[in-house]
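What follows is a single structure, written as structure tokens, with notes after it.
With one protein chain held back, the other chains of the complex are shown just where they sit.
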Amino acid sequence: MKELSWTDPEIRNELARLKQMKPFCYGLTNYIAANLSANVLLAVGAGPAIGTAMDWPSAFGGHAHAVWINAASLMSCGPDEIRLAAKSAHEGGVPWVLDPVAVGAGAVEYDAVVRSLLEFKPTAIRGNASELIALAGGDGGGQGVETTMTSDQAVPFLAKVAGEIGTIAAVSGAVDYITDGTTTYAVGGGDVRLTQVTGAGCSLGALMAGMLANAEDPIMAVVAAHAVYAEAANRAKSAIGTGNFAVAFLDQLSLMDPSEA
Amino acid sequence: MKELSWTDPEIRNELARLKQMKPFCYGLTNYIAANLSANVLLAVGAGPAIGTAMDWPSAFGGHAHAVWINAASLMSCGPDEIRLAAKSAHEGGVPWVLDPVAVGAGAVEYDAVVRSLLEFKPTAIRGNASELIALAGGDGGGQGVETTMTSDQAVPFLAKVAGEIGTIAAVSGAVDYITDGTTTYAVGGGDVRLTQVTGAGCSLGALMAGMLANAEDPIMAVVAAHAVYAEAANRAKSAIGTGNFAVAFLDQLSLMDPSEA
Partner (left out) sequence: MKELSWTDPEIRNELARLKQMKPFCYGLTNYIAANLSANVLLAVGAGPAIGTAMDWPSAFGGHAHAVWINAASLMSCGPDEIRLAAKSAHEGGVPWVLDPVAVGAGAVEYDAVVRSLLEFKPTAIRGNASELIALAGGDGGGQGVETTMTSDQAVPFLAKVAGEIGTIAAVSGAVDYITDGTTTYAVGGGDVRLTQVTGAGCSLGALMAGMLANAEDPIMAVVAAHAVYAEAANRAKSAIGTGNFAVAFLDQLSLMDPSEA
């Protein structure tokens, strides 16, 4: 397992490429996280569009530079629309990220729709420990959108998800882990208050899409999204309270400079 | 009528219990207030999930520690889903809060759905003066989601709502009043800028659910939600402008310590 962080040049290179490309990223996400997800992408120079309005899932899903799909977008769209966006991305050769929010938390019809999206071969999957464990067929013990497990506990399941689905699997926690089933990376740092800012995990899925838009090495793009997120949280540590932390996190993200010494 | 505030130990005890339990709270709310509502619950240590995605209303509504339903969630779900969530909470013995946003403001089909939820016996109902007066059969004069009446004017109607429905009724205003039809509590303080932060009232409904999750004395839990809210607003008073006030309010909420002297 290899540890990477913002101090490593390969991480900065990924952010530099994103900033140069300014990719158009299309997302389906839940309305709790939509605002933060868009602001995270805007902070690093990407151009986000979010939501399913008439034929947006096919028109934007198939033509964006990258797509992210947060399954809880089902709270404002139907299964056909979410599947159409995934299908359009897949058939259009557009890299896309799946965030299976709350999978395994007891909603069986919801879970079935989430699993049906795997047919469209997500480039990467991200979630918390309970979600990744559930996706691998384990008992994740998820409570709504919250995890009851640690990211360390999810590591063996992560490899299974990556191997069986043929994707890059990433779990967020005190330490984040990212694997393609062969190589596994660890990203430390961050701040526990990220878990007290609603939608912070969902918005990491958006940043992953931005990083994957034009990636030479997709797993490094996913690792970079996690490392950039962790570093922005580190730099926001002096904020007092969860309100200012969220604002400072976004500030720091917008100020991150890949060329800094 | 008894006045209570953060300085009273019974209020702090309620917050202490919430912080110890870290309840899973499921909410149906409108997408304007969803982000703040989740952040309010996260700030005090609860774990929120929001929205209707496939079978979430039954799966989460019947198994959460507490539920809150903001009727304006009808802007992204149908009447069947909102009724199913209320029914699931009621039948599962889960305490639940109803926020009848904009009832009595002229939308008769909407109002009918709101009233149909009373069948499922909400543990508590909260709103502004116009809404509570309308719910009691008076002319509330509501203008969209805004009140044109004072909380003082709503007090007689509040008792009627509590008595006829068999619930705890709470009205927000310059002074907040909470009654079960027999005993009435008043909570002062706060800051008028809370009315200039969209969703602040709706998010109080979420905090009420958190407080009710494991309450020994439900009315005290509801009073505590109001008193904690008012104190956090007091502590945010030095903020300049409505933007920073919202951030500082959330900060102060996250920093409130039930054990402080």
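A and B are the chain letters, set down in written order, and residue numbers restart from 1 in every chain.
By our rule, a residue touches a chain if its C-beta (ideal position, glycine included) is under 8 Å from a C-beta of that chain, and two chains touch if they have at least 3 such contacts.
Being a predicted model, the structure only gives us computed values, none of them experimental.
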Which one touches the absent chain: B:184, B:198 or B:214?
-> B:198
Candidate in contact with the missing chain, chosen from A:13, A:39, A:148 or A:184 = A:39
Chain not shown, touching residues in subunit B | 30-33, 35-36, 71-76, 79, 102, 105-110, 113, 143-146, 195-199, 240-244, 246-247
Quickly run down the residues of subunit A that touch the omitted chain.
-> 24, 26, 31, 34-35, 38-39, 42-43, 47-56, 59-60, 63-64, 76-77, 246-255
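The criterion applied here is as follows: only the chains that are shown with their structure count from here on.
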What angle, rounded to the nearest 5°, describes the rotation that places the Cα atoms of subunit A on subunit B?
-> 120
Rounded to the nearest Å, the gap separating the Cα centres of subunit A and subunit B is 32
